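Shown here: the complex without one of its protein chains, the others still in place.
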Amino acid sequence: MGKLFAAVVTIITLVSAAIFAMHVWWLPPDISVLGSGIDKQLEETMAATGVMFVAAQLLLALFVWRSGDANPLRALRTFPGGAIPMVAAAIVIVGAEVLVLTLVGSKVWASIYMTPPDPGSLRIDVQAGQFAYYFRYAGPDGRFGAIAPEKIDEANENYFGLDPANDTTARDDIVAATLEVPVNKPVALTLHSKDVGHSFYVPELRLQQDFVPGIVVPIHFTATKTGKYELVCTQLCGLGHYNMRAYVEVVTEPEFEQWLQDHASE
Amino acid sequence: MSDAVVRPDLDGAAHRDRHAADAAHHGPPTGFWRRHVFSLDHKVIGRQYLDLALVAVTTGMILSWLMRIHLAWPAQAIPGLDKLSPNGAANGVISPEYYLSLMTMHGTIMVFFVLTTAPFAGFGNFILPIQVGAEDMAFPRFNMMSFWVTALAFVVLLASFFVADGPAISGWTAYAPLSAVGKDAGPGLALGQTLWAVSIAIFCVGQLLGSLNFIATTLDLRTKGMTLARLPYSTWAWFITSVIGLIAFSVLLPACILLILDRVAGTSFFIPGGLVLSDRLQPHSGGSPILWQHLFWFFGHPEVYIAILPGFGIVSTILPAMTRKPLLGPRVFIGCLVAIGFLSYMVWGHHMFLSGMNPLSATLFSVPTLIITIPATVTTLLWIGTIYGSRLRFTTASLFCLGFVSVFVSGGLSGFFLAQPSIDTYLHGTYFVVGHFHFVMGVASMFGIFAGTYFWFPKMYGRMMNETLGRWHFWLSFVGVYCIFMPMHWLGLAGNVRRYAAFTDDYMKPMVPLHRFITVAALFTGAVQLLFFINLFWSRRRGAIAPENPWEATSLEWTTASPPVHDNFGGRHPVVHHGPNEYGVAGALGRDYVMQDSPESLPVRA
Partner (left out) sequence: MHTKHIASLTLIAAAAVVTTGALRHPGPRAGSISGTVTYTGTMPKMKVIDMAKEPSCAAQHKSPVMTESAVAGPNNSLEDVVVYISAGDQGSAPATTAVRYDQRGCQYVPHVALVQVDQPVEIYNDDKTSHNIHPLAKTNAEWNKSQPPGAPPLKETFGKAEFIPVKCNIHPWMHGYFAVLNTSHATQSGEDGSFSLKGLPPGKYTVTAWHERFGTQSQEVTVGSGDTPKVNFTFKATPY
């Protein structure tokens, strides 16, 4: 039975480790200026935990195999050093990993979440509401109109609650259902929720942030590759949570200008 | 029990005096109701908790099958489901909100009514008083109430399946404002959500009563010679778990009350102003959704340690008995339990890295989160080190302990990723998290329950379980759970979002085949549990009669009859001379162990 256990654990360990190592299912390519920091952190953690995973499981398998006969005549052996090597290993190996990962990781974290956006960023106001995202661009006047929840009128596409009748700055605001951004240009988003908690997640951008009802949360990114990506909701928000998404289109600068013009004239 | 001063009671004098004063704590019960229903006997109450957990785990498992079938084949009609919920499953096809209801109830039932009851209230109630040498828990009436309060909570939760608008859909985490605003937020958020909060609030009361009992019993009712240092490791684990529980449930209870008030009394603890749902401006303002998260996770993180620490204790009790070797580093082990208990209160914000809190808090919370891996690593290495050089006896109980170590390694290591905010940025809300917590809770904690069952069943029911069925149960489950939960990490790395009723997004469609594999594995592993049920029910009636100490283990429960008499020790008061770790020694009568109450002096270790 000891051999069986050792064999099963070994097979499970090696097959799992191989699938991880071969990236059979893996992150999509990163398209963000800050994404490589996260990827590097992930790969280092994967390597370290991979080694610990294989070592611990194989050690377990080995010891079970070797002691798996209840032979009462065999002398018992205590692990050399007793508990001290265990404590030492945990503190040294795990502790070192912890220190390194925390220090390096906090720099990556800070670069994304604790650094203000570039002053010249394209500003986009994002509203999440059951079960769609809408994106607001300031329009030619460069100013966002005021929004009020009591003015929201979804049947007439007024998702943000703008008041164009009385607020001239609101009249040229462009509201779209797609997040259109120019490539290689910093973008600053302000996230707010119309109703309950939602989240902003674009795997390729390595970016995720909850929308919190009652507050406006700022995030920023710079996309480095053109293409069409998906923004999906990762915060349970009701029955349509699985269907809550928008497309993110990263386009060239001229395409972006054209898109703005097309939308302005609607 | 009038003596309020708690001192290390090295010679049991205080206990003898107290016992002399209270001649009969409670005599053997008469009458059907007192004996079988409202029993004050901790052994009956422990079995009642375990039976409740059995019903709960069956319900929770069936819910998971429904979920997995729907994820793999969303249009699949499930015969009969439309009778249970005509709105949620018209024609037997699960609607999006019903999927979320099944998911919410699955998580709630499993975490609260299985993982918090069975390993802690179930086994702890039965075994702890005997292990400390007492006749019963310190407060038998509170104990009886704690079970019935828990049972009431379960009934209230199940009732929500039958309300018109369906059970709650906001997940076991019930984030506000979704859980707080009421039915404008959609189906599944009306009476069902309120019943959820009421049920959990009632559950908290039951747990608080239970925690009080465990703490008082462990500190005050130890028999002569049972110093804290000589406590069995399972008792240590239950004791620390009960301390954690006392603090954690004390926070969840008011949180649920505030949630109920927001839902029915028009308050706005968790609801800010200006929310528009169902085209209506909600009549609330001034509240904070993040406040709910703080209150919930301040409970929620310690809760997962409440779910796993008894398993640590159970494994540390069973492994020495099966390896015939002392646990490596017992004092270090207990230190790790204390460290984990202490640190568990400092990490709750790691569930909230992306919640909109100041990002600096993420860095602060990640430090203790990563540090807590150190005592967890130490305990894992101590178990592996105990197996080294041992004479391992393969029984179903020991197999589940070995399985526990393996899955705990897997689940613990995946936590490493999530503990770092920068990586959590990518993995939060994905199946990586689902794989991680199922390994540590859904598997490791369950394996601890299985190990405890196979180990203590002879003591509890006086009969042995069937080893053949047990081994098949272990092997098929062990392979099965890896097939279910390891792939979830791969899905998470690919960005597969969790809590989705269907995978309709472009980038998730290619992952459906892997989901189908997981579903098949889950249904298979679920079917395998039949072996366990059959074994349990058959063995209760027809199992081989169990001797007093079938495993040749050292702690005091193995000195009692199988099952123990009403007052456990038949009127005698055991005197403890040794700790629980005396295995692999040249004992009297040719034994390789020395029991805790054996008067022999400790021989030189072989």
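By written order: A and B. Residues from 1 in each chain.
In the analysis below, a residue touches a chain if its C-beta (ideal position, glycine included) is under 8 Å from a C-beta of that chain, and two chains touch if they have at least 3 such contacts.
This one's a predicted model, so the numbers in the text were calculated from it and none came from an experiment.
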Visible contact partners (per top-of-document touch definition) of the missing chain: A, B
Chain not shown: contacting residue from A:D118, A:D141 or A:E157: A:E157
Candidates A:S32, A:T49 or A:Q130 - the one touching the absent chain: A:Q130
Residue touching the undisplayed chain, where the options are B:E97, B:D136 or B:D262: B:E97
Where the unshown chain meets chain A, residue by residue: 129-133, 154-157, 159, 163-165, 176-178, 238-240, 243-247, 266
Where the missing chain touches chain B, by residue: 74-75, 87, 90-91, 93-98, 183, 186-187, 278-280, 504
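Simple rule for what comes next: only the chains that are shown with their structure count from here on.
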Distance between chain centroids, defined by C-alpha means - chain A, chain B (Å): 30
List of chain A residues in touch with chain B within their complex: 1-2, 4-5, 8-9, 12, 16, 19-20, 24-28, 37-38, 41-42, 45-46, 48-49, 52-53, 56-57, 59-60, 63-64, 66-72, 74-79, 82-83, 86-87, 89-91, 94-95, 97-98, 101-102, 105-106, 108-110, 112-114, 129-130, 149-150, 152, 154, 161, 193-197, 199, 201, 203, 206-215, 217, 230, 232-243, 245
Contact set on chain B toward chain A in their complex: 95-97, 100, 169-171, 175-178, 181, 185-189, 271-277, 279, 281, 287-290, 323-325, 328-329, 332, 354-356, 359-360, 362-363, 366-367, 370-371, 373-375, 377-378, 380-382, 384-394, 399, 402, 405-406, 409-410, 413-414, 416-417, 420-423, 425-426, 428-430, 471, 475, 478-479, 482, 486, 489-491, 493-495, 497-507, 511, 514, 584, 592, 606
